[in-house]
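Complex shown without one protein chain; remaining protein chains in place.
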Amino acid sequence: MVVVMKINTSAEQIATLDKRLKASGYQTHLIRGAKRIVIGAVGDRRPVEPAELESMPGVEKVLRIMKPYKLVSREVQETDTIIKIGGLEIGGKKLTVIAGPCAVESREQLLSAAQAVRRSGANVLRGGAYKPRTSPYSFQGLEKEGLRLLAEVGAQTELATITEVVDEESLLTAVRYVDMVQIGARNMQNFRLLRAAGKSGKPVLLKRGLSATVEEWLMAAEYIVSSGNREVILCERGIRTFEDSTRNTLDLSAVALAKQLTHLPVIVDPSHATGKRELVGAMSRAAVAAGADGLIIEVHPDPAVALCDGPQSLDPGEFDALMSGLRPLGAAVGREL
Amino acid sequence: MVVVMKINTSAEQIATLDKRLKASGYQTHLIRGAKRIVIGAVGDRRPVEPAELESMPGVEKVLRIMKPYKLVSREVQETDTIIKIGGLEIGGKKLTVIAGPCAVESREQLLSAAQAVRRSGANVLRGGAYKPRTSPYSFQGLEKEGLRLLAEVGAQTELATITEVVDEESLLTAVRYVDMVQIGARNMQNFRLLRAAGKSGKPVLLKRGLSATVEEWLMAAEYIVSSGNREVILCERGIRTFEDSTRNTLDLSAVALAKQLTHLPVIVDPSHATGKRELVGAMSRAAVAAGADGLIIEVHPDPAVALCDGPQSLDPGEFDALMSGLRPLGAAVGREL
Amino acid sequence: MVVVMKINTSAEQIATLDKRLKASGYQTHLIRGAKRIVIGAVGDRRPVEPAELESMPGVEKVLRIMKPYKLVSREVQETDTIIKIGGLEIGGKKLTVIAGPCAVESREQLLSAAQAVRRSGANVLRGGAYKPRTSPYSFQGLEKEGLRLLAEVGAQTELATITEVVDEESLLTAVRYVDMVQIGARNMQNFRLLRAAGKSGKPVLLKRGLSATVEEWLMAAEYIVSSGNREVILCERGIRTFEDSTRNTLDLSAVALAKQLTHLPVIVDPSHATGKRELVGAMSRAAVAAGADGLIIEVHPDPAVALCDGPQSLDPGEFDALMSGLRPLGAAVGREL
Partner (left out) sequence: MVVVMKINTSAEQIATLDKRLKASGYQTHLIRGAKRIVIGAVGDRRPVEPAELESMPGVEKVLRIMKPYKLVSREVQETDTIIKIGGLEIGGKKLTVIAGPCAVESREQLLSAAQAVRRSGANVLRGGAYKPRTSPYSFQGLEKEGLRLLAEVGAQTELATITEVVDEESLLTAVRYVDMVQIGARNMQNFRLLRAAGKSGKPVLLKRGLSATVEEWLMAAEYIVSSGNREVILCERGIRTFEDSTRNTLDLSAVALAKQLTHLPVIVDPSHATGKRELVGAMSRAAVAAGADGLIIEVHPDPAVALCDGPQSLDPGEFDALMSGLRPLGAAVGREL
């Protein structure tokens, strides 16, 4: 930690700060510049938030040297984390493709989607049972009945299953039906839910918040891992920016960066990121080229009648074409589909 | 609703869409332009999401005419909502000032803060018992013990009390101790919590999400009101932008705009918005001048040792000076303190 | 400057860096932490961009201690800069109000606007002669004829005048007709134009760029001042964010912050910031309460027929009401109108 003092700080203020840093277990080094004094504080036995020091008299700003996350960092674990679900390996050489409808609407709809995505090569079936919707007047999901259908169709088509959970109650219910749980963008900093997911015993797909920095995203993963669950998959799904010609702005640099900073698998959701069916193919290819470990894609048997997210859902034919195009691309960057 | 069709849409696609709109209870008007066809759909018996239509073949985009929120709209209720807590009226001529520490740390700390803010003219005591923190390694709040202290100190100083809740469990506990509950920025779209708050029987302070539009903020309020609780106070606390010299960007235009769009009271949190003690005074004055119904300000007896948000907390002397400056300013815009 | 080295940096890399820092005139201090080495570099005889060092092998990041701007900083000049134009003082106790139409359209329109704003108490007449427009098919301004009208009407109504310049040619022409020149948001980093303005001999109103940080804004002012012109007025006019219910997001925290960081006057443009006539009043009051030294407001004799920016222009009656409301508010914060 480096503490920059204000111009004209008193000797007493510096002594007070020095004492506090030492009391927190730091060794201190005083550097006297032409106008300012800077204190280098070495040691990280316990976390002191830079902000705590910034409120002390005479301090102008505090610069952090160490990264605030630990367990999820490549500095702690160099090799990639690989998460196994049955025969499936997430984070390995083979790309993971999660596909299915935004929301579970009926057995027919889900089964039809599942059979189609399976046929085209997807590994995991997605389907929302608890839907966080901006409007209280929109369809909110089939809840438990949706989970039941997901389990049944997953078993029938031999696909692993994933669904979004929105609070501790839905989490506790969902883990009885599905293979993986998803924490959505709006809940990325729902710390109660993160801790509960850390104790759920199921792999967790953690979506990046709409306006979360990469660091905050990794800190959210740290919540889950530090609660006891090492099986976390990060998912980039677009961030909110001024650009309004796409629903969100897909941040593929964050994918490449996250792969360097953490050992956890990173996948991409081009459907929510763009909100436009006609961009999903190009962004899926770009994601794989950027180093993503997989994709999560919305597929609906008939997008025109979908109860949610129709405009961004592929129909089975479009999904099949997408998967065909991904094979040579994956091969070009050393991945299998 | 206005549906813009793609260039070269077939007559069949138009007929299909027209049928769907009519089936949903709309009257339709076809407008043929030089290149495109546009369909005006009139009637709002039930909500159809524009996005649902955008997935239909031939549709380029759908423009919404009606606002998506209803109960919170000034079109439904012209007069200001005034919320009463004991003798206190939030949303009336008198400004509401909520003040106190970021987190309840101890009886001494809380009592000292409460006595100070009361002396300077605050109406409500704030104090966090459940703290959502970015790092799992930071102080997370005293929880129930914090609520107990808040109730005790509130009673002793005759101040109404408010605290943040983070899930249904903390909400159900908090309502037994405090006069108002707060839903934080990170939970603005925690729809489960919004619905629960709608049934809590206590006034709810709803902070705007870090990257929530004004419309989404009002939709979140609509969740609470449509669940049965009309006592919602909106709170602007800064949005996330590219600017990094302040913690967030305080959006006072949103305050003035919200006062026009909704009948609910709107207050401002200059402490979290700026993250800097030395900007809190100016932004408090600006908020009142912009038409805010009140302020929520962090005050700590000794910010230098605060367990959270020290850099933005005022000490009692600074808060007293702030309040003195607000009186003439309030008077200039027809408000009392 | 503080240089943070990567984990496992070689002794040779450290020696190379140390040598380069010393060659640039810095004294260096090596701090050895548990995992990393940090180098404190003291002295600021000549500017080395942190980025230049970040490209050296072994360097993880470089933290700047000194602010990158000098001449515009309060650290260099503590007292407020006051700019005099005839009897007018910009940056003093009296607020400066610049008002007039977005574009000069005709003598009648400009004279009518000028007489109205003068009657209500404005000090400076604005009127665009060179209009930067997003579309090549929009009205682009009367150019030299507009300047001529501005000079004539300014003289007739005894108002100082200001107009926007868009390149060196328009600057050289404008200075012959007006009292002050304005550099628009889109040209805030048009460094050629900044340097030319630094040699123009006229006060320069420098608008903040749509996505410029406060630091970049001050650096743009530094360009002008370091080219020889100390008479720079900063103007906050809204930044671009995700929020789309206002044209831009007015950043009043930046105004309060700029007043602390620089000695230059800071004014606010609520018209462009909000893009909505019905928000201009509230935001004008908020700006003055936040500490702004003045306002620039669009006023048109008949906004419904304005050739540009009609939706945000006040008519003379609205402007007069605004000015009346500002007087008591200004008094409450120690300013005169």
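Chains: A, B and C, in written order; residue numbering restarts at 1 for each.
We adopt the following convention: a contact is a pair of C-beta atoms (placed from the backbone, for glycine too) under 8 Å apart; a residue touches a chain by one contact, two chains touch by 3 or more.
Just so it is clear, the structure is predicted and the values come from calculations on it, not from any experiment.
Colleague: From the listed residues C:H29, C:K202 or C:R240, report the one that touches the chain absent from this view.
Modeller: C:R240
Colleague: In the complete assembly, which of C:E75, C:E168 or C:D320 touches the absent chain?
Modeller: Hidden-chain contact among the options goes to C:E168.
Colleague: Give the residue, chosen from A:T28, A:S211, A:S226 or A:T262, that touches the chain omitted from the document.
Modeller: Residue touching the chain left out of view: A:S211.
Colleague: Hey, which chain A residues sit against the chain that's not shown?
Modeller: 211, 213-215, 239, 241-246, 249-257, 260, 273-274, 276, 278-279, 282-283, 285-291, 325, 328-329, 331-333
Colleague: Residue-wise, where is chain C in contact with the chain that is not depicted?
Modeller: Against the left-out chain, chain C lists 47, 49, 51-52, 54-57, 68, 132-138, 140, 166-169, 186-187, 189-193, 195, 210-211, 216, 219, 222-223, 226-227, 240, 277, 303-304, 306-311, 313.
Colleague: Would you write out the residues of chain B that touch the absent chain, in ascending order?
Modeller: 2, 4, 7, 29, 31-36, 38, 40, 42-44, 63, 65-66, 75, 211, 240-242, 244
Operating definition for what follows: only the chains that are shown with their structure count from here on.
Colleague: Could you put a whole-Å number on the gap between the CA centroids of chain A and chain B?
Modeller: Distance between chain centres, rounded to whole Å: 26 Å.
Colleague: So, what's the distance in Å between the C-alpha centres of chain C and chain B?
Modeller: 31
Colleague: I'd like the Å distance between the centres of chain A and chain C, where a centre is the mean of that chain's Cα atoms.
Modeller: 39
Colleague: Please set out, as single numbers or ranges, the residues of chain A touching at least two other chains.
Modeller: 211, 240
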